[in-house]
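Incomplete set of chains, arranged as in the complex.
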Amino acid sequence: MDYKALGLVDDEFDSIKDILGRLPNNLELAMYGAMWSEHCSYKSSRLHLAKLPTSAPYVVVGPGDNAGIIDVGDGIGVAIRIESHNHPSALEPHQGAATGVGGIIRDIFSAGARPMALCDALAFGEIIKRDDSLDNVLNNKRQNSWLLQGVVSGISWYGNSVGVPTVGGETVFDDCYTSNPLVNVLCLGILPLKRLVRGQATGDGNLVVMLGASTGRDGIGGVSTLASSGFVDDAYTKRPSVQIGDPYEGKRLIEACLEILDKNLIVGLQDLGGGGLTSAASEAATKGGVGIDIDVTAVITREAGMEPFEIMTSESQERMLAIVPPSNFSQVEEICKRWEINLSAVGKVTAPGADASPRFRILRGKETLADIPVRSLTTQAPLLDRPSSPPSDLHFRSQQDPAILPAPTSCGEDLLKLLVGNSWIYRQYDHQLFLNTLRLPGHDSALLRLRSPDILFSKKAVAVSVDSNSLWCSLDPYQGAAMTVAESALNVSCAGAKPLALVDCLNFGNPEHEEVMWQFKEVVNGITQACLDLSLVVVGGNVSFYNETNERDIEPTPVVGTLGLIQSLEQPLCDLKQIKGDSIVLLGELVDHLGGSAWAKVIHNHRTGHLPPLDLRFHADLIRLLTDLISSGIVHYAHDVSAGGLGVALAETAILSGIGCEVGTISSHGQLFSEAPSRVLVYTDQPNKVLSAARLSNFNLGSSSPQAQVIGEVDGEFIKIGNLVNLSLSKATSAFNLSIPNALGETVC
Amino acid sequence: MRFAVLIEVRLREGLPDPQGNTIAQALPALGFQQVTKVTVGKAIRLFVDADSETQARATLNRLCLELLANPIIEETEVLSLVAS
Amino acid sequence: MRTRQALNAGIVVFPGSNCEHDVALALNSVNVTTQFVWHQSCSLDGLDLVVLPGGFAHGDYLRPGAIARFSPIMKALVDFIDNGGVVLGICNGFQILTEAGLLPGALCKNKGLKFLCQNTKVRVCSNISPFTANLPIGTELDLPINHFSGNYICDTDTLNELESHGQIVLKYVANPNGSLHDIAGITNLDGNVMGLMPHPERACDELCSITDGMVLLNSLVHSLDS
């Protein structure tokens, strides 16, 4: 077998020979090929990710295991994890996205948590662009539309059917994602902390048991060839790497595994994802400090005549690995039978000899096919410090500020173009299952009651938001990433929750390009700084490199999913229904700064300039002030200022509430569309209390301009903003709701 | 000439067919022990106008590749093509 | 406080069902005790009400409800119905009841070929059956829908019979899925079996904003009580 075809390079092949003290055989090579791939080994990113702050008193499990686990009190844990499925989705959007959902759900219940909610962060090439006359624009638009429709239908199909509501997400359109969409899925789970289980193998002689679907030839080489290299036009030759999802099997697996855990029958549980059985078994063995023997003849295969290397690297969906004490096996078998889940004991945990390191052995009956030190596949995988340097056009990118752009002839018309509602997407997702969804999608973040069949009486709730902004990160990856974290945290606090922790999914181009590596390092540094200043920790993440098409890298796109906590649902919550007649107060400054704005990008295709300043300490104060205002019931509703600036923020609240607004203070298109960070609109019938609370907090320190001011009120059937905008609410509402279906040429039923 | 066409779209070999499997597994309990190995695909009927059968088949080829199936996971077969 | 014994409802769980806990919570909130009944069991004894909940029984593979209708519990369900027992099928439960021939007609894919999760307004069109006996005709309720195949279809004769016997219980005010005559929920001729596409259990909680599901469930409980 040619090691290069497995994605291994000369140096790596040499190391394998050194480790084994001999030439590897084909099976062993295939296993190294999978485990040393970028996707499994994080070889380009591990060094840098180590900087992220990961520990806090409430973190039970941080990055590295199947899911991050946070202790929210009362014996309740919240599991969270995010993962990308960009490459499969580019080839087969429906199944690619569906299997992404299946994969992330398995990560959650393999920790013993019941999956309770999903969020999807999606990015596609433009579909809305107005000058469709050019052929290539039209072709791209057609392809982007196909990808959007397929991805959303895949998430809808799998998520709804497997019985986990999709409660939030974000959707971005930018031409850098043409042919390479981003499909990042976050899953939240809830567990009684006493059910927590790790993805580890322990106990000499314990059985290694595979549960779920049979093993087929699909997805072989998925991690090494599909997820660890870019797309060129021969993408079609990569066909066997795409898999088919089975949400019905997934649903039964959830129920069976949770029942097995409730009865305390196993010592470890690990999902099979990228790298298949090789990855699951070697990681479980590494965490438990043991060795494992696997007998390939015991693996249930879907097709006859599968080679051992195929069995060991297949990425067939809907499979789990459980470590079962032999005396419990029959009970596990019984539960699986009831849920119509197939299982097979495929191996055993082995204790390492006193002097020897734990081994990973693959057997065929009595014959040994492979014999590898376990850790050489996992913790001792290659670690690279790839060269990095700033993009040559970085300087150019920060010049040419959007301030030079002409003022709009009609701010109202520009505002309409910036109003892109996502209801076409989230209407296709069951977002209410389990009756925990305390507000419907469309707000800054999703708010979920923490309740499950085995945790019925908790008063707690969590808010979750996923966010990214590749334009910001292309101008300044460090500050852009920090602003992304800041926005995500603020979104969560707009629901009244205190942001605690985040997961990040880092979508980048080819790490062999020095400027991509530079962007990556800057982004990690930016996330780190923001976390430190906002008292957040990172409890998990995922890196997706090689997002490139025909050698063009995507803009750096860190997606951040932030989790916030509400201690008791007895506290007041935001309620849009109460805002009629309210005053609108802007917390944060009124600024005129269009760098990195959607206005410059969408209206003028202008992608250069410098970002407005970010003061993270001020941002932390703002979050504290906001959550206090909400929990004391002084404000009825809050919406942060993000893409599209104050104009879009005001319009979105008006559209969602069905009531217009009259706003005075804003006097220029710069103020209207600026996306300067750390600003929130709050809706209140007690504006003076809001202003004095803002004054009393540290909030005003160090600035002369007002940091909280009444800018208008909620009333009427128009969106009126100074002399700039006078739009009928119904026109704005239909622009908002129809932007996506119109772009797709669909009539709404 | 107008041709009446029937096309089958099915999952490529080697890919699992969860729908077919689920049906197959249910069959014994439904009293159909003698039925096995079920797979489910699409049966698409349509009409195509062309000067000749060759031309019609060329159009169908393109149609299958570009619209009716995703060759990454599916394959197609023209089951019947009849001048009408 | 109620003095009577609480009503006892059985919620049938098929592999792939997912709304069973939600239905239990909603029924508990109107003082009905609940128990889950696994689809493999053969008895529905001692129950005042049987609910077939929403979800994706057998993955909805082939057609929603196509495989579920063969489950052992279905024989018991037929007996239960023949003895006058009251059965409510919600969403996937409705689909199973039509596939089993316990309700007329069929549920096809939504006209827009998309899954729809949204609030809808429905109007009560009949109050002959226990399900809406306490609701004036014309009552409008806000209820969420959540389905891919909710487009009700039947032949003209069946439709005429449904209309003339007051079997059409709920109609959409604005048809979301192409359903024939805007039908959202129907009963059998005897009025003791109802299927509806909207999810009343999703509208029973102040915190989740809409509560009209309570109106429907309370009406049912009230009729069963008396």
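For this structure, a couple of remarks:
Note that the chains are named A, B and C in the order they appear, and that numbering of residues resets to 1 at the start of each chain.
Operating definition for what follows: a residue touches a chain if its C-beta (ideal position, glycine included) is under 8 Å from a C-beta of that chain, and two chains touch if they have at least 3 such contacts.
Keep in mind it's a predicted model, so treat the numbers as computed, not measured.
The assembly described by this file has a subunit formula of A x1, B x2, C x1.
Keep this in mind: only the chains that are shown with their structure count from here on.
Counted by C-beta pairs in contact, the busier of A-C and B-C is A-C.
With centres set at the average Cα position, the gap from chain B to chain C is 36 Å. Counting only residues that touch two or more partner chains, chain A has 246, 248-249, 340. Residue positions of chain B touching 2 or more other chains, listed in rising order: 18, 22. Touching chain A in their complex are the following residues of chain C: 15-16, 18-19, 21-22, 25-26, 55-56, 58-61, 110-112, 114-118, 144, 146, 148, 176-178, 199, 201-202, 204-205, 207-209.
Across the interface of their complex, chain B is touched by residues 91-92, 95, 213-214, 216-218, 236, 239-240, 242-246, 248-249, 302-303, 316-317, 340 of chain A.
On the chain B side of its complex with chain A, the touching residues are 11-12, 14-18, 22, 25, 70-73.
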